[in-house]
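The other protein chains are all here in position, but one chain of the complex has been omitted.
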Amino acid sequence: MKKYLNKQLFFETLYKLSIIFASLLLLLIIIFIFFEGVPALKEYGVFKMLFNMSWQPTAHEPSFGLSKMILATIISTLLSLLIAIPIGLLSSVCLVRLVSRKIKNIIMFIVEILAGIPSVIVGFFVLKTIVAFLYQHFYMNIGVSGNSMLAAVFVLALMALPTIITITVKALEAVNPMYTEASLGLGANKIQTIYKVELKAAKSGIMAAIVLGAGRVIGETMAVMLVSGNAINISSNLLLPTRTLTANIATEMSYASGLHQSALYASGIVLFIMIMLINITLLIILNKGGGDNA
Amino acid sequence: MLNHPWQVKLIKILTYLATILLVLLVFWMVSFIIIQGISYLNMTLLKESSSLIITTLMVVFLALLIALPLGIFSAIYLQVYTNNGKLVKMMRFSIDSLNGVPSIIFGLFALSFFIYYLGLNRSIFSASLIMSIVVLPLIIKNTEEAIKTIDIAQIQGSLALGASRFTTINRVIIPYCIDGIINGVILAIGKIVGETAAIMFVIGSASSIPKSFFEPGSTLATKLYLIIQEPTYSSNGIGSAYGIALILLLIVVLLNLLVKLVNHIFMKRRG
Amino acid sequence: MKKFLIIVIGLWLVGCSYQEGLEVSGSTSVAPVMEKLISDYQSNHVANINLTADGSSAGISAALEGVSDIGMSSRALSKDEFNNDIDVNIIGIDAIVVVLNKDNKITNLSIQDLHDIYCGKKNNWQDFGGENIPIVLVSRENGSGTRDAFEDSIKAKDANKASYVDLYNPVIVNSTGAVIENVKQKKGAIGYMSMGSVIQDIKAISLNNYQANKSNVIKKLYPISREFYVISKKNNIKAKTFINYILNEDGQHIIENEGFIRVK
Partner (left out) sequence: MDNIFDIKNLNLWYGSKHALQGINLRINKQSVVALIGPSGCGKSTFLRCLNRMNDLIVNCHIEGSILFNKVNVNSERYDEINLRKKVGMVFQRPNPFPMSIYENVIYGPKCQGITNKKRLDELVESSLKKAALWEDVKDRLNSSALGLSGGQQQRLCIARAIAMEPDVILMDEPTSALDPIATAKIEKLIIELKANYTIIIVTHSMQQAARISDYTAFFLMGELIEYDKTDIIFANPKNKKTEDYITGRFG
């Protein structure tokens, strides 16, 4: 019996150690990212880093202003959601209410494939189609090279769609059927029932889908880097190239050293904080809105 | 809005259009890769990318070797040994946030922790370590989902027969949630195969078959990234990029079919 | 279950230890050719040489502090970096070539032209006698030695050595191959790279009417070139033997067929 007991004890401590280790990983990541990024933040100053426009890491007195890249990250995320949300919500409604179960399963399989396609392939695809097309047709404009914010937004929209659709479909399916019956009972047709009642009842699920979609998109690196042109500028002309925080890290990391590398880690910290803000807003949405479609 | 028949008709058309557009987009991308890649999918490409496939399998194997036990044990602890106290909520939040961390941040962490701090060299081993961390939340969540679906009666039945929590785990819980674990594994493989940003700083690059875990290497995805950037340096130029992209795409489709198959089998078993 | 744990810990420990040997670190532009030199040297000498590419300044300071046996640099040492217990050797010269799309009729540009192009003063090939196509700048990323040397030569930096180029919508890539790919695909593109990397899909042009060949570069007629330096402590015998190998025939031969210009 003695041997048996300490075998059980051994495994139960192993279970405990595993979960403790798993939960501390996030902390470990935070520690090391901050550890590497703090020198540049201290040297150049957090305020200047967030709001200064010029990024010249290899100059005599280097400047590590990230504001153009932070803006590019935010703008590309919002614009991609502007495309992904309508398509995502409308197709989710169609899948849950307007098509047969068989068609729905087929399309959901296609959405899962889209979710599974590695971002490097999506970037490659857009590079060889959209970017090439943009240069062929707009090369006469100064500064246009095909690699552009528009191409980046298109890639990010493709990335956001699967996340938004899978979660919206789940939210719509969880809507209490009593609302549907009540609406139909009042002589509303299917479309009115969906858009006036069911979407409202699944509001918190849909908001979670959008926020998760934003989280997925804001952290995208490989696909954006291939198509965005990586020029450090912000412009209302979407055909001009741009550089997001993630692309900045991936482009310059291989040859960066000293303070330059530390500044890249600092842009990683900024990105990390943005992601954490998104996670926290998600938590608030889910807790607050949890009840309305009970 | 939606109070007049023409508005209703318009929205209905838009709803169908959105779905068609979604399907067309995916078909356009997939067919583009297939059409361009199919002509390069021949023996020379398979031979040339054999080192990439082997390296990818090595990363998948080692990452899962670490993440699986860690993930399953963590899921068991979360589902069986804890109530929903404050500490558990914290743990859940940190694992969910870990799941939301972008892969470039994992890349930065891998570079500073494994390479600079621990002094490991840029190798398949370092890439596998970071990938085990990347897929850990996936394994935990899927295993937890599976454990949740076990109806309480079965667990209570086993406990009622005098079995300790530990034997209940081995005899009832783990066998029952095999499909959740398999789902987690398949999704994890999908994530590892397609990953570039998390491992690009720590895996180095190589064009021959690696002899050990501690040599630098190139997976299908990292090599694809290099060739896209520098097609002139690969044997048949951009063609091999299309070839590798097609191989990756086939793997993704295969993995998704596998998930469907596993769910189907276990759905029948669960009745 | 126990077997599995032992394996994992075993893998972890083995990973951490790696053999000591000759440490070579520094410029990312010199690293590729140094890699070839090292593998050739190791094929007939017993030596374990470790190479890291972390930039010229890092290489220079590593050599001065003795952290690395040999420091590589693609820029001359500044006055305060130089001291007399180290010796500095030039192992090769790298000419930086300007490349255009094959359909672009232009065959020659002056340094002033390059300055006007990369500082946004002129943005159409018509200004230089070419077709009416806007110019698309293709540039390397910050930290790349090639970009540093190129922008210094065409004075595309301000007093604080901060580059102007970023303001004119360049396509920024972090590898020579990507420069080639962008120049090859885009009619109006202009890029630059080491002479050795040029391939026939793109067109290298002459600068100030001088082709980038051995004699023009050595005579400094070809305006944009940079020397590859190796820095080592005078008393470091192991480093000295490797450097002598680089400076004699078989070393110089490798440097030449890597597309650089030999010094001996």
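So that you can tell them apart, the chains are marked A, B and C in the order they are listed, and the count of residues begins at 1 in each.
Definition applied: a contact is a pair of C-beta atoms (placed from the backbone, for glycine too) under 8 Å apart; a residue touches a chain by one contact, two chains touch by 3 or more.
Computed from a predicted structure; not experimentally measured.
Trainee: Using the contact definition given at the top, list the shown chains touched by the missing chain.
Mentor: Among the chains that are shown, those touched by the missing chain are A, B.
Trainee: Which is it among A:23, A:148 or A:183 that touches the chain not included here?
Mentor: Of the listed residues, the one touching the omitted chain is A:183.
Trainee: Residues of subunit A in contact with the chain that isn't shown?
Mentor: Against the missing chain, subunit A presents residues 178-189, 192, 196-197, 200-201, 292-293.
Trainee: Go through subunit B and note every residue touching the omitted chain.
Mentor: 2-5
The definition used in the following text is that only the chains that are shown with their structure count from here on.
Trainee: Draw the chains as dots and join the ones that touch; what shape do you get: line, ring, star, complete or other?
Mentor: Here the contact pattern is complete, since every chain touches every other one.
Trainee: Please state whether B-C or A-B has more C-beta contact pairs across its interface.
Mentor: Top pair by contacting C-beta pairs is A-B.
Trainee: For subunit B versus subunit C, what separation do you get between their C-alpha means, in angstrom?
Mentor: One centre to the other, that is 38 Å.
Trainee: Distance from the CA centroid of subunit A to that of subunit B, rounded to the nearest Å?
Mentor: 17
Trainee: Which subunit A residues reach two or more other chains?
Mentor: Within subunit A, residues 254 contact more than one other chain.
Trainee: Touching two or more other chains, which residues of subunit B qualify?
Mentor: Residues 69, 229 of subunit B touch two or more partner chains.
Trainee: Which of the residues in subunit C come into contact with subunit A in the complex?
Mentor: It comes out as residues 28, 53-55, 57-58, 123-124, 133-134, 136, 141-145, 148, 157, 160-163, 166-174, 182, 185-189.
Trainee: Going by the contact rule set out above, which residues of subunit B touch subunit A in the complex?
Mentor: Contact set of subunit B toward subunit A: 1-2, 8, 11-12, 14-19, 21-23, 25-26, 28-30, 32-33, 36, 69-71, 73-74, 76-78, 81, 90-91, 93-98, 100-109, 111-113, 116-117, 133, 136-137, 140, 164, 166, 190, 193-197, 200-201, 221, 224-225, 228-229, 241, 245, 248-249, 252-253, 255-256, 259-260.
Trainee: Can you list the subunit A residues touching subunit C in their complex?
Mentor: Residues in contact with subunit C: 54-61, 63, 132, 135, 139-147, 229-233, 240-241, 243, 251-252, 254-258, 260.
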